[in-house]
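Apart from one protein chain that is not included, each protein chain of the complex appears where it belongs.
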Amino acid sequence: MSGAVLEVRDLEVCFGDVRAVRGVSYSVEAGEVLGIVGESGAGKSVTSLAVMGLLPRHAKVAGSVLLHGTELLGAPEKDLAAFRGKTISMVFQDPLSAMTPVYRVGDQIAEAVRIHQKVGRERAAERAVELLDLVGIPNPRQRAKAFPHEFSGGMRQRAMIAMAVANDPDVIICDEPTTALDVTIQAQILEVLKKAQRETGAAIVLITHDLGVVAGFADRVLVMYAGRQVEAGTVRDVYYRSRMPYTIGLLGSVPRLDAGKRLPLVPIEGNPPSPSCLPPGCPFEPRCPMAIDECGLAEPPLTEVAPGHRAACVRADEIGDSGPTPAELFDVGGGSGTTGPGFTDTTASADAEGGAVPMPVAVPPFPVRLPRERRDVVLEVEGLAKHHPLMKGAIFRRRVGTVHAVDGVSFEIREGETLGLVGESGCGKTTALMEILELVRPERGRVVVFGRDTATLTPRERMAVRRHMQVVFQDPLASLDPRMTVHDLVGEPLAAHGYKDTGPRVRRLLRLVGLDPADAARYPQDFSGGQRQRIAIARALALEPRLIVLDEPVSALDVSIQAGVINLLEDLGRRLGLSYLFVAHDLAVVRHIADRVAVMYLGRIAEIGQVDQVYEAPMHPYTQALLSAIPIPDPDKERERRRILLEGDLPSPANPPSGCRFRTRCPKFKVLGDARRVRCVEEEPEVRMLEGDHGAACHYAEKLDVV
Amino acid sequence: MMTLPEEEFAEVQADAERLRVPSRTRVVAGRFFRTRQGRLGFGLLVFMFLLAFLGPVLYPWSYTDMDFSAFMQPPSLDHWFGTLQTGSDVYAVTLRGAQKSLIVGLLVAVLSTGLAAVVGSFAGYFLGWTDRTLMWVADLLLVLPAFLILAIMSPLFTGGRWPLFVIMLALFLWMVTSKIVRGMTKAIKEREYIKAARFMGVPPSAIIFRHVMPNLASLLIVDATLNVSAAILTETSLSYFGFGIQPPDVSLGGLIADGSRTALYAPWTFWFAAGGLIITILSVNLIGDSLRDAFDPGAKGRA
Partner (left out) sequence: MAAFLLRRLVNYMVLIAVATSLAYMLAATALSPRSNYEGRNPRPPAAVIDAQLSRYNLNDHTPLFERYLRWAGGVLRGDLGSTWNGDRVDAEIGRRIGVTLRLILLGVVLGSVAGVLVGAYAAVRQYGWFDRLSTAVAFVVLAIPTVVLANTLIIGAVWLNDHLGAQIFLVSGEATPGFEGGVAGGLLDRVKHLVLPTVSLAVGQIAVYSRYQRNMMLDVLDADFIRTAMAKGLRRRTALVKHALRTALIPAVTYFAFTFGSLLVGATITESVFGWHGMGEELVASIRTNDVNTVAAISCFAALAVLLASLASDVLHAVLDPRVRVG
């Protein structure tokens, strides 16, 4: 390992009695990208902060961190400060809180320059502008004078990268650099990182939970679980020849853009162990389907299973290079239709387990499902619009414009159907959903629920409609009142609609979503994220609704937990004949759960249709770019894909472009002749049905395979 | 209309071993009493209460008595804290003053915090005209000099009408809290559990009392505690100028005012009243601060 720029050996971090990181070792060479993946709480970020020496003082760090052969652990602050930002630099996850709010962006970058280089104030400011230009910020001279809050998320992250490369470092540690960003912006930032690496020749340590990002970007991968590395090797080794059941499970639980309902999601049962009370043996043993007695005795060491490929599992050799598929390993029934009618109700037997309870995945054949056209329309939205005033200034508030958050959106949902409403942040999907839930006359357009126009509802009728339409929000901790017990929470809709003696019904509901009825007396804080979302789902089901509106119901959950909740929703939908309006930004999740999908851009629908049609042959240039930007956790496939990069940020919804709203960033618009462009600039495209019920709002729509 | 499959209705073994969950009150109380600060504050306050209300019980002198054989006498076995120029027993009048201060402080705090909670949460939840009207009234009361108004009204508080004084004092203490409550209500209103309740069909007043107020409980309790000391201090200042609790009743502020004139040569006339006041306020502040930490352990100090 002579060429290693950064070498970490047996790194241990303790906070009091909590061992957050336990024996992590890795090294990176110049120009190499090492991906560190794992779920929240796996110790990824703590590892990187320990390397930088930026952990709080009460953290105890042991082991060795060598930067060009110089030991960093225990070095005096003076020496560390000389390395930080010069030889080794860092890009943080949340670029808003990572920048000092009261200083200008340019000054903060210039500060990084002046700490390590003896240059004047003017020269440093000049260098800051050059750096902003390098990371692709338009008008860098002018934007350098802006404050961090005036930047968009993507721009802030670009500025953070500019700061990190200011002194031409040898190692850049990126801690979840794209997690807070939308996918099209994520694609841009990953490009910037690649460019930064080319310019500096630095080694990159990329920490992320997104297996897709790692697949496309990293050379080698390190998988962490409960503070330890459990598998390490080249990207292809880890993805195609996984030796550790956890890695196999993790890969199986990610919803994939390139696979619809054909491939069932594989949830990993239970939750990661708390770092304060680790089991004596392999930390994954309680959740591992392959566990044998030996696993519970001692933690398996990380051993070499093939050249350059190491795994920490006593049965790694048995798994071999062509190990079981996730579905086989975690004993999930294959695709639909392989099992007979009926489903095994596993909930009762699994109550004892603290974690998520396995849900029946096998599906009963639906009793003669009518063709779509003959089923009732549950929700019809026509030309819905919502404008709200744009205010500026926190103290001297004043109105500076009108945000056209939703500007003419139409769709319908039929009985037993799931419509996915997708789009990036700011596209108006949540506003549209709130407008529907208010059940009042919208500013413009019509909302018809179960055949009743919301504009004409009396309060009593509105209550009746509410009964049949329930909602599940994104963050289960925020949507469950922390001061109420689970029983009161789940019983609240019942009480609001005049039911008495809700106890037995609440217990039934808890069982239905795979929770222990005895948990009714506990508070939501006592549960894990996945379990809390199950409580929220139980509450939504309490009144036996026909339509459930779901606002990003799984985006706050780790992938292995997320898979279980998606499976539960899918299963409940089929069994109870529910209709879902599923709002999400994650197109892979939507592909998995939805029957139909509507893609929104800047307050309007860009494309709508059957899921398979839209994903396999998208017609709107925005959908095409969006789909191409989503990484797939498959290294070979990911590296072969052609990415359509969008330029710039979302235009302000207060001042959308004339004609087609997407034209300012549209890759198709760029290649059109002037004569054809006129139409895009002058005429706002409506959704046209092009093939059956597959429609797109583009004057020049044509199919393109991007997945 | 859907129906749940039959097997789902199989009755669950009713009330199997209910998990024993510690109630929130107990958790907060536990955290409160674990800190030295909390124990000290609580102990001091209990001591002051016991002293103020049980102290005079077996003592021969009452606060209205005057010993014409002992004017301005230093503490002795007969008069534990000495006597005043009038022959009043310092121990008796100080305890009487402490009683009044404690009662006034507690009542004012409860009243003003209650008012602040109702006004703030209604303004913050309904916004619009309700908000504008209520907050205008709050602004007006903030702008009015409370000390001056109370001082002008002081003749009304004579003859045992001190409850009126309590009400007036409370009327001038709720505004700042209500603005905080309003801001927090606005934030809570955007939380998903309020939206969820709204979309379930729970009426607004039920949402305010069932979801908003309980979630502000920690703020309100802490604020009420700190209002106790604010009320006692205001009462003291007013009484110092003779505008607070009116004779024949006594209050610590009045005693301090009289005592400060004789403090140089008769320290007992000043220090017992001043000390009692300081201990009371210190204990209340300590309790308030510890309660804040107990309710919200993450907000301050990371242990």
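For reference, chains read A and B in written order, and residue numbers begin at 1 within each chain.
Keep in mind that, in the parts below, a residue touches a chain if its C-beta (ideal position, glycine included) is under 8 Å from a C-beta of that chain, and two chains touch if they have at least 3 such contacts.
The structure displayed is predicted, hence computed values, not measured ones.
Taking every chain of the complex into account, the omitted one touches A, B. Here one chain is not drawn; of A:5, A:163 or A:542, the residue touching it is A:163. Residue A:99 is the one among A:99, A:215 or A:457 that touches the chain not shown. Only one of A:22, A:44 or A:116 touches the absent chain when the whole complex is considered: A:116.
Touching the missing chain, out of A:5, A:46, A:65 or A:90, is residue A:90.
Think of the hidden chain as still there; on chain A it touches residues 49, 52, 54, 56, 77-78, 81-86, 89-90, 92, 94, 97-103, 111-112, 115-116, 147, 149-150, 160, 163, 167, 392-398, 400.
Mapped onto chain B, the interface with the missing chain covers residues 136, 139-140, 142-145, 147-149, 151-153, 155, 229, 233, 236-237, 240-241, 243, 253, 256-257, 260, 263-264, 270, 274, 277-279, 281-282, 285-286, 289, 300-302.
We take it that only the chains that are shown with their structure count from here on.
On the chain A side of its complex with chain B, the touching residues are 345, 434, 437, 462-463, 466-467, 469-471, 473-475, 478-483, 485, 492-493, 496-497, 504, 507-508, 511-512, 517-519, 521-523, 526, 536, 539, 544, 546, 575-578. On chain B, the positions that touch chain A within their shared complex are 1-5, 7-9, 11-12, 14, 16-19, 21, 24, 191-193, 195-197, 199-202, 206, 211, 214-215, 217.
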